[in-house]
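The complex appears here minus one protein chain, its other protein chains still in place.
By written order: A, B and C. Residues from 1 in each chain.
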Amino acid sequence: MDEMLAMGKQVLAMQPFSVLIGAELTAFSAGYTELKIPIRPDLRQQHGFVHGGVISYAADNALTYVGGSVLGPAVVTSEFKINYLRPVVDDLIIARASVIYAGKNQAVCRCDVYALSEGKESLCATAQGTIRAIGQTQREP
Amino acid sequence: MDEMLAMGKQVLAMQPFSVLIGAELTAFSAGYTELKIPIRPDLRQQHGFVHGGVISYAADNALTYVGGSVLGPAVVTSEFKINYLRPVVDDLIIARASVIYAGKNQAVCRCDVYALSEGKESLCATAQGTIRAIGQTQREP
Amino acid sequence: MDEMLAMGKQVLAMQPFSVLIGAELTAFSAGYTELKIPIRPDLRQQHGFVHGGVISYAADNALTYVGGSVLGPAVVTSEFKINYLRPVVDDLIIARASVIYAGKNQAVCRCDVYALSEGKESLCATAQGTIRAIGQTQREP
Partner (left out) sequence: MDEMLAMGKQVLAMQPFSVLIGAELTAFSAGYTELKIPIRPDLRQQHGFVHGGVISYAADNALTYVGGSVLGPAVVTSEFKINYLRPVVDDLIIARASVIYAGKNQAVCRCDVYALSEGKESLCATAQGTIRAIGQTQREP
């Protein structure tokens, strides 16, 4: 495993909410991020579908990571927009994010979220957002 | 407690992910929803801030609820957009959603998310999205 | 007419596209902007409705103005999202924008667009976006 991915995994392991969700970072390089979430029963809603909040978490976090991959570690997600395309009943979701445009202080990124079912992926949500570099002083309270 | 709020609380209790997050429905009437999330350590990220995914969950779920309050229970969130305004270190977030416009099949809704600190609320995120009524047959797999 | 509104009108008069559209700035103060567009036949689409592009122009420009009202004149719209609520057949649209949150370098703003018909206003679109302050050097090519 390369150094950047190892570093990204360490950061994810330090995010209590990501640990609670059970997210796994499976790719992390300059301009590209892949995040997987195995779906446990407690990540679903009342009809058995994966809760939208899990899917938006995946998009939000993959967007933040991919923005950080080009802007450096001190970043925040300023905003994002997500379209849910179909309900997900499957046992694994995969968020893949890439950088559309990076300036010095912010990056516009995109994330597609797939559901994996019997070896076949289907797109279940797509997101677009802005990641912003912040001064270290703002970040550390 | 009125009947509509009681029904809404029952539905929330049936969402395993909302139970995992610990969300509480505190208001639910035609066109208005309030959702509170007490912040435990496992809802934070590596710097101690509330994880963005928790805030987007709150917005997403409050939007879905408020859409359902005017369209009926069989609804999905089609899409939403969220702007994060400030990092949250506090122990309680409150999502308040209202309906901007409701047609027969969809509603455009808004949600403001506040952080409560020492009795004072501050706006920490704002979201806007579309909730869509679906046929019952689509909903029940 | 106050000084700030007069200055805003001057800037609008220097935007050739705003002149082409025929937009009028009717309010401009710190945190609030109102823009009116009388609807001529050439601002409509093939069914006689006001073209969505006119409504998104109104939202975009009102958002930029209101962001500039708190950040200073050198601003750009980073992004916005708009929900169209109903088709507009009327002869006047009014975009009203306000600031939701302003930091040092960017402001998150909201804009509601109304159609005026026989003295009665109806909301026809709602938008939310981010306005960013830029260095003067970036701005002047």
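Convention: a residue touches a chain if its C-beta (ideal position, glycine included) is under 8 Å from a C-beta of that chain, and two chains touch if they have at least 3 such contacts.
Every value quoted in this text rests on a predicted model; they were computed, and no experiment measured them.
*Asks:* Would you indicate which residue among A:Gln45, A:Thr77 or A:Gln128 is in contact with the undisplayed chain?
*Replies:* Looking across A:Gln45, A:Thr77 or A:Gln128, the contact with the absent chain belongs to A:Gln128.
*Asks:* What is the set of chain B residues that contact the non-displayed chain in the whole complex?
*Replies:* 78-79, 81, 106, 108, 130
*Asks:* Can you list, in ascending order, the chain A residues touching the missing chain?
*Replies:* Those residues of chain A that touch the unshown chain are 81, 83, 85-86, 100-101, 108, 110, 123, 126, 128, 130.
*Asks:* In terms of residues, what is the contact footprint of the unshown chain on chain C?
*Replies:* Interface with the chain not displayed, on the chain C side: 11, 14-21, 41-49, 51-54, 56-57, 60-61, 64, 76-84, 87, 89, 139-141.
Rule of thumb we're sticking to: only the chains that are shown with their structure count from here on.
*Asks:* So how far apart, in whole Å, are chain B and chain C when each is placed at the average of its C-alpha atoms?
*Replies:* 29
*Asks:* Roughly how many whole angstrom separate the Cα centroids of chain A and chain B?
*Replies:* 20
*Asks:* Would you kindly tell me how far, in whole Å, the mean C-alpha position of chain C lies from that of chain A?
*Replies:* Roughly 33 Å separates the two chain centres.
*Asks:* Which positions in chain C are in touch with at least two other chains?
*Replies:* 81, 108, 130
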